[in-house]
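Structure record follows, encoded as structure tokens.
Missing here: one protein chain of the complex. Every other protein chain is in place.
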Amino acid sequence: MPNVKIRNLVKKYGDIYALDKINLDINDGELFILLGPSGCGKTTTLFSIAGLIKPEEGEIWFGDHLVTSAERNYIERPQDRNIAMVFQDYAIYPHLTVFKNIAFPLQIINLSREEIKKRVFDTAKSLGIEDLLERKPKQLSGGQRQRVALARAIVREPNVFLMDEPLSNLDAKLRVFARAELKRLHKRLGITIIYVTHDQIEALSMGTTIAILNKGKIEQVGKPDIIYNVPKNLFVAGFIGSPPMNMIDGVLKQENGYTCIDLGFTKYKLSDELEKIKKMNNKKIILGIRPEDVLISKQNASNSIKANIDIIEPMGREFEIHLDLGEKILIAVLRKMDSLNTGDEVYLTFNDKKIHLFDKNTEENIFASNYKD
Amino acid sequence: MSSHEVNQTETLDVIDDLKWEKIHSSKVFRLSKIKQIIKRVILYNVLIVALIVTVIPLWSGIMSAFKTQADLSLTSPLAPPTIPTFEPFIYAWQELQQPLINSVLFTTLATIFSCLLGSICGFVLTKLKFKGSNTVFLLLTLGIFLPYQSIIIPLFITIRNLGIYDTMWAMILVHSVYGIPMTTLLFRSYYESIPESLINAAKTDGAGIMAIYRRLIFPLSPLPFVVAGVFQFTSIWNDYLFALILTGANFEPASFALSNMAGGTETAWNNTMAGTFLYSLPILLIFVVLGKYLMQGLMAGAVKG
Partner (left out) sequence: MEQISEEIDKIEDFKNKKKRKFSKEIINNIFARDKLIIRLIFVTCCILVAYFVYYFIVWNIVVSMTDWQGLIQTNNFVGFENYLRMLDDPIFWTSLTNNLVFMLVFIPSSIVIGLFLAILLDQKIRKESVFRTIYLLPYALSFIVTAYLWQWMFIEDGVINFILDLFGLGSLKMAWISDPDIALFSVSFALVWQFSGYIMLIFLAAIRTVPQSHIMAAQIDGASGIRLYTRVIIPQIKTSTFTAFVILMIFSLKAFDFIWILTDGGPGWATTILPITVFKLAFKSNQFAYSSAIATTLFLIVMVIVIPYLYITYRKR
């Protein structure tokens, strides 16, 4: 039984749909990521699960327990939902010490003093902040505050954890560290975490399941590697991956017994094909290929595309290469430059196992060469 | 570095010194400096004159309060007493002792009530937003501008009907209620600056509305409580109209008692001044100790909430 069930959730602000019929199943123990650009509705979804926002339509269930139903005009208060939440600005009570901050939810439910002390100490220790218990929030650094917010959430051992971009206020170095810590925490406690972020790297590295939202709708839900390798549509393909997937307009044609894609300046033959592709002809498509799957060679081969190296951006661990095809610029990524220089004329091929084809009208993925039906 | 460069910087320094000498010794420079000094002198003089004008009535009052009857007619109003005496104060204290205690009592209670109520109303209007909360706030704020003369008759009738005419409760009730608009304004503007996420965090931590108020909002409010408290205490203590209308022989607020005492057939000015001074004491104390909070309250009332 899924831990959290969202059915047909709709939230409007005036005439604008913040959430447009959202349906989600979040299973017990998942680190479920809500990912998307700003304004896509991920925070609205999170707040609805928390009970801080009342939707116009739809239902939310925790297990077999109804917590929100717009149709029945029933919404359980956040206080009663046995959830814990970490906010983007951590929302630590400024007038309380770290100890009292973490103890706050326990005091609400009137636990005994000894019990509170014990639990707070244990939680603080597990996050490495047991030395900070007597300090006030204004004396803490960003990373320390974040851990206090986490401690306050963990100490109650709730059903569901909600996190609203908890890492976005940390500097880059700390963020990498905190990401790993969160992942470790999740493994150790085995709790259900629902996590909102706009950072796709965070999502891919941390999540067990990712839901991508755009303009109030869910574009795709799935495991990170599926999202990366088999994006359902153009939006997902373009959103995930940095540098983003290269997109080239083209027409799918059958010629000489082969399926090839007419890219205008050249025709590219497909080697590995799906049955349904073989049946299509003269279909307007968009070809998608990730930068790491663009193969550069100094030698001309059949089916290769001529290009000039326009810009080389050294990014430390790898190089981003901008390739000028005359009418289009493609971005490729290489580990080593191998005596390639700006201005060189090179020949490109695509890793045949990693080509994506999107229907130009529906923007849906009709062919992902590494995905077998 | 070539010797050529070193020379250049040296010559630059020399030129600077020379220039400075020239500027410094020029008449124009000296004149403008003198001008500046004169300006400052005039400025301070004007300020001090204003200071004197402000203080004269107070000075004369205090001086008179320490003079004997004879001294009053013998000495000039501005001169200090030849032989200072506490007689006027003793007289005034006898007349005003009970009323002063009365005033302290009901002013303190009414201040506490109106501040607590204002805090809760401010909380509801900012953090428990509901449809029309802005309208309610506006209607509440209008109460600040009410000219009390326009409602003295209904007020009088109501207090009489409630059976609390001429008692302390009349003062407490009236001042608490009429204090609510101002205190709500002060608290509301303060609570607006508490981030929404803190409230949300408390909610998800399991705190009900009362717990949120008790554990989060109230502990964060020492500043508005002092500002509102000082403002309310001052307004209520200084009130005369309500004291005049709603009390009589039984319960005398200090303001009313003072006017009785001073309006006696023989206006002994030293006694009047002593009484006035006694009556002002709490306010002066607050002004000296908590003056900056009073100023904050005054400004909040002026610069829109």
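Here the chain labels run A and B in written order, and each chain numbers its own residues starting at 1.
Here is the rule we go by: a contact is a pair of C-beta atoms (placed from the backbone, for glycine too) under 8 Å apart; a residue touches a chain by one contact, two chains touch by 3 or more.
Fair warning: this is a prediction, and the values are worked out from it, not measured in the lab.
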Given B:L105, B:V177, B:I194 or B:V226, the one touching the chain that is not displayed: B:V177
Touching the absent chain when the full complex is considered, from B:S60, B:T85 or B:S189: B:S60
Candidate in contact with the missing chain, chosen from B:L18, B:I38, B:L78 or B:I101: B:L78
Residues of chain B (touch criterion as defined above) contacting the omitted chain: 43-44, 46-47, 50-51, 53-58, 60-61, 64, 76-78, 117, 120-121, 123-124, 128, 136, 138-143, 145-155, 158, 174, 177-178, 180-181, 184, 208-211, 213, 234, 237-238, 240-241, 245, 255, 258-259, 262, 269, 272-273, 276, 279-280, 283-284, 286-287, 291, 294-295, 298-299, 302-304
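What we mean here is this: only the chains that are shown with their structure count from here on.
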Centroid spacing, where centroids are CA-atom means, of chain A and chain B in whole angstrom: 56
List of chain B residues in touch with chain A within their complex: 195, 197-198, 200-208, 211, 215-216, 219-220
Complex contacts: residues of chain A adjacent to chain B: 50-52, 77-79, 81, 83-85, 87-89, 91-96, 104-105, 107-109, 152, 156, 162
